[in-house]
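Below you will find the structure I want to go over with you.
All protein chains but one are shown in place.
Right, chain A next:
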């Protein structure tokens, strides 16, 4: 007699072998310049159900360069666990050869050199090709979108998400959950959701006034696929009104609500669900914790924190799948569901190498249709960069250093603050910076670049508050962004300390003097969650700065000292 756990473990081993061999193989093939679409798509069909997961596309319709993080610390129980392993350590863990395509796709180092060799990744027309190929093998595969889809580009902003809705509809998803979508404002969200040809899910989207499930979003939806009764439960981003401006969607309340998740799982099991899938925008560490708290979820398709993992993580009898961001990856998960339970799985994180995977013509045409009215504005060259511009990482990226410099000079401030968001593709050294590139790292519905005064004491409170949103040892108290980016001020952070004790040695870089708690400092920033914030949109500030510089120079930022990692 073999228990379900044994089955999963055997299957996990098989999957690990499979994943590793898949990655290893195309490493070698690529070295011989023979990476092909067939190899990327190769998958031995398994079991009777297929799930396709895309998440955190952030409106990137076209292929992009996207450098994965170098600094991505875990705290508490997650210290040293995936996804908090980067670079060479990550490659050793998964048996990825140096300089291989997987090295380029999944880790940060030698990014510029490898990017020149392997090209851009993503593009929803390439994603369509992958989805079509999976559907050719498994016509009733479920396509699930983890959200952060209708946000993040020039065209998405100017069409209030319509470009993404049109392109995603062409991919024919079966269900979706949400985060940045709500920053379009609740009226617009309801308008789009009302016309979606697929399910809009969120068991944790509540009516703010009555504190009961919101009527506009179903908690779950049943699908009958491969003879299996599947329940997909949605989990929207839990901290929407805290991390983003709640005044834009005052009718809704969120939260993790894991006790309600358990109720939903029990409810769908009671209705005969043989497979329970959670389509989540919790973030990876929150999903890992929730998998241990809520019983009865077979698969969590995890989004929000932008992690890409070549293998699922097993928590009890739940597998947690992380599928990256910006259209770089598609996850395929095949499941063997028999006798009302998940017996095993096979998984592949499919990297979307845009030069290798042929674009789907039909979806490519839809994409061009969305971009055509804006193509002149998108393609205007604003300047050049002599270094790599990237954002991802816990503390600073060169894109944000550039944005902070723009704020300091254009808004005549002593200190600049830039939000620790995880979206925003990279620009290679020597590459022209277009208006589209600037919008890809700044586009949002609350872009006002404010200029205000803050006391040194208040600045410290802000820094401590944000730091606790990342480094609180309990994942349920983390919001899933990175640390606020700071220009004009250096500091020291001990990530092991409690809130109030992490940040020290705050220093005004222009004078080298310690920040005086009682003095007022002129601070410029953007993306304030407060209603009524005033200032020019950040993309105009950055554009002016780059235009006047001509070529922007990136210098290494050494102003943050991190201890306790």
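The definition used in the following text is that contacts are C-beta pairs under 8 Å (C-beta built on N, C-alpha and C of every residue); 3 or more make two chains touch, one makes a residue touch a chain; residues count from 1.
Basically, contacts and distances are computed from a predicted model.
> I want to check something: the complex is missing a chain, and I'd like its UniProt protein name from "ECF transporter S component", "Putrescine transport system ATP-binding protein", "CoA transferase subunit A" or "Sulfur-oxidizing protein SoxY".
"Sulfur-oxidizing protein SoxY"
> Among A:77, A:212, A:412 or A:505, which one is in touch with the chain left out?
A:212
> If the hidden chain were put back, which of A:95, A:119, A:185 or A:255 would touch it?
The one listed residue touching the chain not shown is A:255.
> With the full complex in mind, choose from A:104, A:217, A:237 or A:353 the residue touching the hidden chain.
A:237
> In the whole complex, not just what's shown, which of A:265, A:382 or A:484 touches the removed chain?
A:484
> Out of A:466, A:489, A:506 or A:554, point to the residue that touches the absent chain in the complete complex.
Of the listed residues, the one touching the omitted chain is A:466.
> Going by the touch rule given at the top, which residues of chain A touch the chain that is not shown?
Residues 179, 207-208, 210-212, 237-244, 246, 253-256, 259, 304-306, 419-423, 461-462, 465-466, 468-469, 472, 474, 476-477, 479-482, 484, 499, 527, 529 of chain A touch the chain that is not shown.
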